[in-house]
Every structure is written in C-alpha cells, then in structure tokens.
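Omission of a single protein chain aside, the complex is shown with its protein chains in their original locations.
Each chain carries a letter (A and B) given by its place in the written order, and its residues are counted from 1.
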Amino acid sequence: MNKKLFVIGAVFLLSLTLLVGCGGQDKQAGTIDYPTKPIKYVIPFEPGGQSDLEARRQQRPLEQILGTSIVIENKAGGGGAVGWAELVNKKPDGYYMTGINIPHIILQPLARENAGYQTDQIITVALFQATPIGLAVHPDSPYNTLDEFIEAGKKNPGKITVSGSGTLSGHDIALMQLEDITGAKYQYIPAQGAAPSIQSFLGKHVDAILANSNDLVQHQDKMKILAIGSGETFEPLPEVKTFKELGIDMIASIDRGVAVPPNTDPQIIETLEKAFLEIANDQDIQAQMLKEGFMPLAMGSEESKQYINEMKKEYSVILEKVKK
Amino acid sequence: MLNKDTISAIVLLAVSGIFWRQSSNLTELGAFFPKVIIVVLVALSIILLIQSFIKEDPQPAFAGVEARKILPAILGIISYIGIMLAVGFVISSILFLAVMFKFLDNSGKLGYIKSVSFAFAVTVAFYGVFYYGFKVPLPVGILFGG
Partner (left out) sequence: MSPDIIAALLNNINPVYFLMMALGVGFGIIVGALPGLTATMAMALLVPFTFTMEPAPALMILGGIYVGAMYGGCIAAILVNTPGTPSAIATTFDGFPLTKKGKAEHALVTAAISSGVGGVIGAVILLLLSPPLASVALKFGPPEYFWMAIFGLTIIATLASGSLVKGLIGGAIGLLLSQIGISPIGGDMRFTFGFYQLQAGLALIVVLIGFFCIPEVLGMVEKKISHIDKINFKPQKGVAKGVILELIKKPVLLIRSAIIGAFVGIVPGAGGNIAGLLSYNEAVRWSKNPKEFGTGIIDGVAASESSNNSEVGGSLVPLMTLGIPGAAPAAILLGAMMLQGIRPGPELYTNYADITYTFLISLIIANVIMGVFGFYGSRHVAKVINLPANYLAPMIVFMTVIGSYAIRNNMTDVLIMVLFGLIGYALNKAGFHPGPIVLGLILGPIAEDGLVQSMLMGQSAGSMWVVFFTRPISLILIALSLLSAGWPIVSSLRNRKKEADANA
C-alpha cells in the first residue's frame, strides 16, 4: 500500500520535473506532502494525568511547527494497553500517533497473555520526558540511608511495606530489581495510580514509597528520599543520591514519548521527530518541566528504539527470575 | 411453564459457572475477590430458586409487551450499531433515525421526506457540535478507514 503510494508519488514528481524542464532544487523525488490535515494525538490515559498534560503542553507548539491542527483524544484503559493495541492496528499514514510510556509498553506484552500488541510493533518517534523513580520513607522513619533500609529488608524480610502504583508496573519492577540486587525482601502494596499511593504513604499506612520524581518534588517536605533511579544527579533534587552512586546498579524511570503505527513512512517519522525534538529542546519548556519535577529528554526515533530494546532485555531477565 | 424467577436463578447459576471456570487460572490474589463474589451469587441464586418454587409468581415477565413493536425496535438498535461499524456514524445514524421515526409513528401522518430530513438535520447538527465543540471525532467506520 505504502510502496505503491511511494511509487505513484515518485512517478508523479518525476513527470512534474520533466514537464517543468528543470529539477526542483528544494523538492527531492519521493517527498510526501505531509501533513495536510489534522493529526490525531491519542493519550491512552485519563485526562489530567502526566501523559495527558504533557501532550496538552505540546499541542500549541506542535500546531505551529507542523502547520496543522493537533487533536488530542483520550483512550484510557488497561494501563494504556487498549490505546496501544489500537495504535498498532491503525493505518500508517502519519495522521494517528499515540503517547507511549516506558516500561509499560515493554512489560505488558511480557506479562499478559494477550495485551493486544507487541513492543516492537510500536514505532517510537521520540522520547521527550522522564520521571525517575525514587524511594522515600517517612521523616520520622528509623531508616536514614538506603543502606539502613536494605539492611532492615534483609533482617526482617517482608516486614517493611512499600507503596507503589500498579502491579508489574515501573514501580513494581523497580522494587523487584532492588530486591534482586541486594537480596532484601519487602512487601509491595500496589495502589491504583500515583495519587492513591501518595495518599497511602502520607497517611502512614505503609512504611515506604516508590514514586515518580514529580510527586517526590511536590511532596519532598513530607518525606526522606533515600535514592532516585536517574542515571545522573536529578537536577530538581540535587541532594538526593542516585541508586548508582550508592552502589546499586539500577536505573528506574518512567519515560514518555510518542509513537506511530508499524510501517509508517520514514519521511513522516522524520517530520514528526523533528517537531517533537524541537519542542523537547526548547529552553523555556525544559525549565518548566524541571520546575514541575520532570526530566526533559530529547531522544530521536533510532536512539529510542535502541533504548527500548536494552530495557526489554533487562526486564525479561528480571521477570524470568521472579517467575521462578 | 417455568416462572421468571426460576429462569433467572438458572441463568445466574450458569453465569456463575462460566465465571468460576474463567477464574481458575488466575493468580491467588487476582482470583480471591471474584471467587468470594461468585460464592455469594451462587448462594443467593439458590435461595431465589427455592423461593420461586414456594411462591407463585404473580406476573409473567413480559406482560403487556407488544412483540410486533419491541422486536423490530431491538433489531433496529442492533443493526444501527452493525451498520455504524461498517460505514461510520453519520450514514448509520441518518438511516436509523429516519426508519425509527417512521416506524414508531402511531398517527401514520409522518411522510418519508420529513422523517429523512429531520434525521439528517439531527445527525449533522450533533456531529458538528461534537466534532468542533467537544473535539470528539465520531467513528467513521471500517469502509472509510476508521
């Protein structure tokens, strides 16, 4: 279908150049006129969530760069799976894109019998925002350092309760990773979403929490943050050490980006990639993100693909171990 | 003939059975709550079954219902959705509304042209309001690339 379109387009342009008599310098053969109509930007989560708000922040600048209107549509359900299952079955014409979250798109196909999609069917255009996952305890908690927390988890396995959002989610897998590396054991209490998890923690119904960086920034005066899962020091929380700095070799983060259906024309991906990266590299937007507790990212299509593949390998190993 | 409560109880027991089978391959934590509910549902259904034998049911379920009216209406709704899946919201809605306006008209005064044009106006108006006002693009159907 697309090859045909490509050939027809090429033939058309070729005859056009022949007719005009001189090669158009700015238009190469095979260029697709894109975009010419509104683009749907689907968010597979409820309105008001982090993914949704990021999309709404991008909406206006995207419209300016791409010169067409962007229609945001929420298709929530199944922790995003319903939206992604729909994405991979859509026509790859560049007018339908969906926000994606890592590790969700990796973990769901691994853990569920039929999530409705496979990770490699999702063609990432760009990754533009991340929330490193941090581990925190109450201000009056007996544990003051990550080491003390790990020691306690070894001495009394399963006695310390840790709140997080969702089962087989980024938080769940981060705790599995921590347990796997250190040999400590905790009791994970999954809440339905970030807000209930924070509530459970602030109400002291659990001993510790795994939370996204924006929530940590927002509630930092009501907790002791022991470590954070970013690769380097996380700018909005400069005093907090990373897991790596504390000798635990793990990265824990929720990364957000956007993707198109499989078999989308590389030119379309390039156009979208450029637009998203331009916004991601915007100084004002980056400053705004940091203030809110997000880590700005600007990863292109190829780079994102490699990153996702690496993470997939890592997670498969952990899940295998847990199943045994 | 069986009365409506007996039938309800039997159907509910069958449904409980299906759900129970489905919950057999779940993890322990995932299956706990559904199994509790199914047990309660089975117990209540058995009570209903016993009651239905003891008490006479005063009224059959579909007393006073005109089959000639209700069956086409149900069929109409189902085909509406079927047609929508194929050709999308606008065409299926105009069709459904026009046919139903006419079918349900007891007076027999409503003409075809009037019913079609009213159906057209309603559909287009709502499509416009939802598309432009609420940014909800209604389905376009499989045939048109939905």
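Keep this in mind: a contact is a pair of C-beta atoms (placed from the backbone, for glycine too) under 8 Å apart; a residue touches a chain by one contact, two chains touch by 3 or more.
Being a predicted model, the structure only gives us computed values, none of them experimental.
When the missing chain is restored to the complex, the residue among A:Pro38, A:Gly78 or A:Pro262 that touches it is A:Gly78.
Within the set A:Lys37, A:Lys291 or A:Lys313, the residue that contacts the chain not displayed is A:Lys291.
Interface residues of chain B with the unshown chain, by the touch rule above, are 4-5, 7-8, 12, 19, 22-23, 26-34, 37-38, 40-41, 44-45, 47-48, 51, 61-62, 64-66, 69-70, 73-74, 77-78, 80-81, 84-85, 89, 93, 96-97, 100-106, 110, 118, 122-123, 126, 130, 134-139, 146.
Contacts to the hidden chain, counted on chain A, fall at residues 42, 46-49, 52-53, 56-57, 59-60, 72-79, 81-82, 85, 111-116, 158-161, 166-168, 187-192, 195-196, 198-200, 202-206, 218-219, 288, 291-292.
Rule of thumb we're sticking to: only the chains that are shown with their structure count from here on.
Note: centroid distance chain A to chain B, computed from Cα atoms, is 38 Å.
Against chain B, in their complex, chain A makes its touches with residues 40, 71-73, 91. On the side of chain B, the complex with chain A involves touching residues 135-137, 145.
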